[in-house]
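Have a look at this one before I ask anything.
A single protein chain has been removed from this complex, and every other one stays in its place.
Now for subunit A:
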Amino acid sequence: MKNVKVYGPGCKRCETAEQMVHDTASQLGVEVTIEKITDAKSIAMAGVMSTPGIEIDGNLVHTGGLPEVAKLEGWLTAQ
């Protein structure tokens, strides 16, 4: 079970990023809980300055723009 947090104030790209995480995880058969964080203060406190940001099990793995699917698969399958 991986705990994924998607940081973003709710712009279109942030929603797409969340959807990408959801789709990629279900394709890989990886169980995830996705939490969307839209509050500016929490986003900043996580160290995210360009949104969307993606955090997996407490590690910030990506900020700014949409991630590449190949990389997303790598993060979701990493132990």
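As a working rule, contacts are C-beta pairs under 8 Å (C-beta built on N, C-alpha and C of every residue); 3 or more make two chains touch, one makes a residue touch a chain; residues count from 1.
Following the convention adopted for this analysis, contacts and distances are computed from a predicted model.
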Legend entry - Protein that the absent chain corresponds to, by UniProt name, given "(2Fe-2S)-binding protein", "Permease", "NADH-quinone oxidoreductase subunit C" or "HEAT repeat protein": "Permease"
Legend entry - Of A:Val6, A:Val21 or A:Val48, the residue in touch with the unshown chain: A:Val48
Inset, instruction - Name every residue on subunit A in touch with the hidden partner chain. - result: 7-9, 11, 13-14, 20, 40-41, 43-51, 60-71, 74-75
